[in-house]
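One structure is given below, encoded as structure tokens.
All protein chains but one are shown in place.
Chain IDs A and B follow the sequence of writing; residue 1 opens each chain.
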Amino acid sequence: MIENSRSIDRWATAILLCGLVFVLTPMAFVIVTATQSYEEFLRRNFSLIPGGHFAENLREVWTRTDLPRQTLNSIIVGAIAATGRIALAVTTSYAVVFFTGRGRGLVYALVVASIMLPLELMIITAYQVTANVALPLNALANAGGLWSALAGRPLDLQWNLLDSYAGIAIPLMAQGSCTLILVQFFRTIPPQLARAAIIDGAGPLRFLWDILLPLSKGPLTALGIYMFISAWIQYMWPLVAASSPARTMAVVGLARLQEEGERIPDFPLQMTGAILVTLPPLILIAVFQRRIVRGLTLSEK
Amino acid sequence: MKQEIFRARALPWWLCAPQLLVLFLFFYLPIILAFFWAFHLEQPFGGGSQFVGFANFRRVLGSGEFWSSARATLAYMVLASGSSVGTALVLALAADRRLRLSGIARNIFLWPKAVASASIGVIFVFLLNPYLGIPAPLNEIWPGLWNPRTNPLHAYAMLFVANVWSAIPFSFIILLAGLQAIPEELHKAGAIDGAGPWRRLRDIQLPLLTPQLFVVVVLEVADSLSGSFGLIDTMTRGGPGGATNLLVYKIYSDGFKAYDLSGAATQTVILMALVAVVTGAQYLFLERRVRYDR
Partner (left out) sequence: MTATNAPAAIGLHGLRKSYGATEVLPALEAELRGGEFTVILGPSGCGKSTLLNCIAGLERLSAGRITIAGREVQEAEPKDRGIAMVFQNYALYPHMSVAGNIGYALKVARVPRAEREARIAAAARIVDLGDYLHRRPSELSGGQRQRVAIARAVVREPQVLLYDEPLSNLDAKLRQDMRMELAGLHRRIGATSVFVTHDQVEAMTLADRIMVLNRGRIEQFATPQEIYHAPATAFVAGFIGAPAMTLLDVAGEGGWLRLSDGTVLARHRHQGAALLGIRPEQVLADPAGVPARVIYREDLGAHSVLTLQLGDGSRLQMAAGPGRPVAASSDIRIALPAGALHLFDPLTGRAFARHPVPSDAMKVQDDAIPS
């Protein structure tokens, strides 16, 4: 950059190379192993020589495991969670940035606070809530024995969301990072734009729909892709929220392949499954890398 | 934005309502419930709850298993976030030098983001398998050199490596963006003031990167904990001998396997307090240096 920095650049290149090797080596081994047959693998143990059995392994994953079905589940849950998070974040950020009034700061703080404590930490009680979403209604109605006095017995509504797409996806939306990023982005939009819209006779919702959303298309798609991937790679919540194979997500299904009771696990099959489960989000990231980075770093500028 | 733009009373609340509802149900309500169960005992056979004061805390804090798990969790939080942020920082500093490799690196360093922690676990447990993985040849020469199934240190090493691998993307993006936002003229001014590249790193780049470092460290603490479940469940299952039974995993087994709702809720409260304390400590340590405008 400034001084004669060839030696520093050489070090930096070496560091980058080490990083690339570190990131790519596991992927390379996964791919190589996925091309070997189980017999080959048992005979040669761990080896770097690719075999010719990838198609075979893939067919086996496709027919013998639930991964195809589970991949579809991941796509559905990912799409619901990503769209939901974006929609919630857009309306909230819009209210926070473009409206005044008491409580605006409090709302923002309540939303952003949720970034610090991930769902995984409160898994037990989140499970309880999802098992009966009407829980707070019951609690409210029964406070002080009110409902019993009116209806003769305590209110006991039941609304179980476990094992449904909504029950898996909606709790994943209860996280404020998307809102944080969008608020930063909306703050970069000149307020004169909204004033011009008011003068042109557009109301707040009209402005949101006709001007703000089209303007935010780039960041929104980037965020959407990122949130889709974030939902796809969830493990703990889908593991507890979906008990039937019909709703299990792909990552959970992959981990379950480990549990098949063979003495020496069928690693080629597992690695083929890992490829299947990882490839969709990986392609999204590799293709949309620039957009995703720009979308995520909005909050840093 | 200082001035108000739209004047409407009800509309902003309607706009915020959906997110607040979701947050209430699946973020704040679980926290409240955790506190509720931490002070109550579930009646057997579904008969409601009974207030027991601090009995649950006494029970949890009296168990040696909890203390070893809590210590391990704290150590893991600090070491895992430290090692992953450190790695990402070094990579970001290197990529910031606009080398020929930087472009490719910027793309490939994001790839681990596509791999779920559980998938990483499945992959690394195979790669680092003492008899079938990369260390197999070495283990044949020196038996017992590497065995994460019996040696707790090896088990932790495996978790850390997998955690660093998976945590590179996010920290790398944020830190690199922060480095690139430092105006070129500050480097020039530093060079003219006589500061070489290392001195500039210490006196200019790192101080100006504190806002990003702060964000990354705080989020990495939360992330390392939530990601630890997927890694532990697929790699060590808390073993060997309970050595990697971090609180996140222990709460899961106590609640879902042993059906001890109150015990699990009590530990949830303690874990959340632990995260709050660690985050707060970083806040005090880092945030105070962050106050300046670019």
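The criterion applied here is as follows: contacts are C-beta pairs under 8 Å (C-beta built on N, C-alpha and C of every residue); 3 or more make two chains touch, one makes a residue touch a chain.
Since this is a predicted model, take the numbers as computed values, not measurements.
**Student:** Taking the entire complex into account, which one of B:G103, B:P183, B:G241 or B:G280 touches the absent chain?
**Tutor:** Only one listed residue reaches the unshown chain, and that is B:P183.
**Student:** Could you tell which one of B:G48, B:G64, B:G144 or B:G194 touches the chain left off the display?
**Tutor:** B:G194
**Student:** If the hidden chain were put back, which residues of chain B would touch it?
**Tutor:** 183, 185-186, 188-196, 199, 203-204, 207-208, 289, 292-294
Please note the rule applied: only the chains that are shown with their structure count from here on.
**Student:** Under the stated contact criterion, what part of chain A meets chain B in this complex?
**Tutor:** For this pair, the touching residues of chain A are 1-3, 5, 8-9, 11-13, 15-17, 19-20, 22-24, 26-27, 29-30, 33, 45-46, 84, 87-89, 91-92, 94-101, 103-104, 107, 110-111, 114-130, 133, 135-136, 170-171, 173-176, 179, 187, 191, 194-195, 198, 204-205, 207, 229, 232-236, 239-240, 251-252, 254-255, 257-258, 264-265, 267, 270-271, 274, 277-278, 281-282, 284-286, 289, 292-293, 296-297, 300-301.
**Student:** Going by the contact rule set out above, which residues of chain B touch chain A in the complex?
**Tutor:** 1, 3-9, 11-13, 15-16, 18-20, 22-31, 33-34, 37, 87, 90-91, 93-95, 97-102, 104-127, 129, 131-134, 136, 165, 168, 170, 173-174, 177-178, 181, 187-188, 191, 196-197, 211-212, 215, 218-219, 222-223, 225-226, 229-230, 233-234, 248, 251-252, 255-256, 261, 264-265, 268, 271-272, 275-276, 279
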